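Note that one protein chain of the assembly has been removed; the remaining protein chains are unaltered in position.
== subunit A ==
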Amino acid sequence: MSWFLALPIAIPFVAAVAAFLARGYRVGRWISIVGALAHLLSAILLISVVSAEGILAGQMGTWPAPFGITLVADNLSAGMVGVTAVIGLAVAIYALADIDERLENLGYHALYNVLIAGVTGAFLTGDLFNLYVWFEVMLIASFGLLVLGGDREQIDGGIKYVALNLVSTVMFLTGVGLLYGQTGTLNMADLALATENVDQGLLTVIAMMFMVAFGVKAAVFPLFFWLPASYHTPAFSVSAVFAGLLTKVGVYSLIRMFTLVFDHDLGFTQPVLLWVAALTMITGVLGAASQTDFRKILSFHIVSQIGYMVLGLALLTPLAVAGAVFYLIHHIIVKANLFLIAGVADRIGGSTCLSKVGGLYASAPLLAALFLVPAFSLAGFPPLSGFWAKYLLVKASLDVGAWVIAGVALVVGLLTIYSMTKIWGAVFWTPHPEGREPSLKQLDPALRRAYLVSIGGLAGLTVLIGLVPQPLLTFSEVAAEQLLDPGAYIDAVLGEVR
């Protein structure tokens, strides 16, 4: 059984090794794509097993829990692995056009696959120290990808990204040490049981350390400054996969730890999370409003959207948590796609700076149409996926009488439309400042195909989720049920010893 759990982690590692060995021969791109396809297949297999049989746990090396490392997949983990695989494939296809030979020779494809493996591992592990290790795998690969090529801007953004993320790493590690000192275990399911018998005040202090550590990763207020400082500097494939996946690993870890382990003092932790959520939404969207670069606007919108997911966790009702899960999956697809589109606009229009590009609506109408799908979805227009995600969270806020936060969520949605119309106006509607007529037809047909397949595929998925939300909604509701009543999770992991 544990093969279902290990495969999605093992496949990208195999692809990474193969891509590294073949880095001088230009087949790395195909290794990435074949690896991503296999990864997607294994993820679909995992989701179907988890949907059919409930939470799946596997003890690595057949060491019984809580002594060995456990891999666990509930609906949340399996869903996140699935969406990681989708983004992995889309960006691997996009990289055919976006990543040039120089970056390939430097080992882009090896690092890319290690990153995917790290993200997948973080979603699947049931052991806290193992989670730390996956964070590091992901982090070191992202460091490499961020500065790959070594432009001066990349080095500058990279310094800030590295510096702040390393602080979060140390914080995480210290928290792990203190939690181990209190409970004597690092298995998450075992921790959920062990925390009942320790000093609750100390536990809250440790919980706050984890909140800060994961908060930096998730880019919440006031810990997000590394994100807009660095995400606009690397290659577009890289910023798309970062934008889609990296911050969501932080959100996932917050959701996992604060539903499973740190649910002892909800009267203290939930209001903190609620404030964090509100301030993250507001500062992110205001930051975006002040920017004049395509990718910088999108970077600040990542921050603002993270607030919605944290909001779902803060309210902690079944509907709110389901909304957060739905939001996570929807947002990864939409946000990665927007960065991919920014890459095409840069390629044919010559810049991502809003004042130096334009006219794409007239000369590249297909790209304009493809931009509208994720942009409107991000802002929450029906019938796209973002509408359902926002609807669930606003409804959940109103259900518990949290009028203010519901209002904040709606106003932030409105301001998101403002930013999206700013991009629309500058990049698509106004004529190009140099009088050029950038068109997709200038591109080599092979490049054009790679661009359109990846962007069109993700946009199609957004529309599909929007038109037929029920399967994903049901999936998220089951995920919320599992998160809010961790008994089944604990039984799945510790079944034999309990």
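Keep in mind that, in the parts below, a contact is a pair of C-beta atoms (placed from the backbone, for glycine too) under 8 Å apart; a residue touches a chain by one contact, two chains touch by 3 or more; residues count from 1.
Operating definition for what follows: contacts and distances are computed from a predicted model.
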| item | value |
| --- | --- |
| Name of the absent chain as recorded in UniProt (options "Aspartate carbamoyltransferase", "NADH-quinone oxidoreductase subunit H", "Anaerobic sulfite reductase subunit A" or "Na+/H+ antiporter subunit C") | "Na+/H+ antiporter subunit C" |
| Contact partner of the left-out chain, one of A:Val49, A:Leu106 or A:Ile159 | A:Ile159 |
| Among A:Trp30, A:Phe129, A:Tyr391 or A:Trp429, the residue in touch with the chain that has been omitted | A:Phe129 |
| Options A:Ala6, A:Ala22, A:Leu106 or A:Leu178, residue touching the unrepresented chain | A:Leu178 |
| Positions on subunit A contacted by the hidden chain, ascending | 129, 132-133, 136, 139-140, 143-144, 147, 150, 152-160, 162-163, 166-167, 169-170, 173-174, 176-178, 180-182, 228-230, 232-233 |
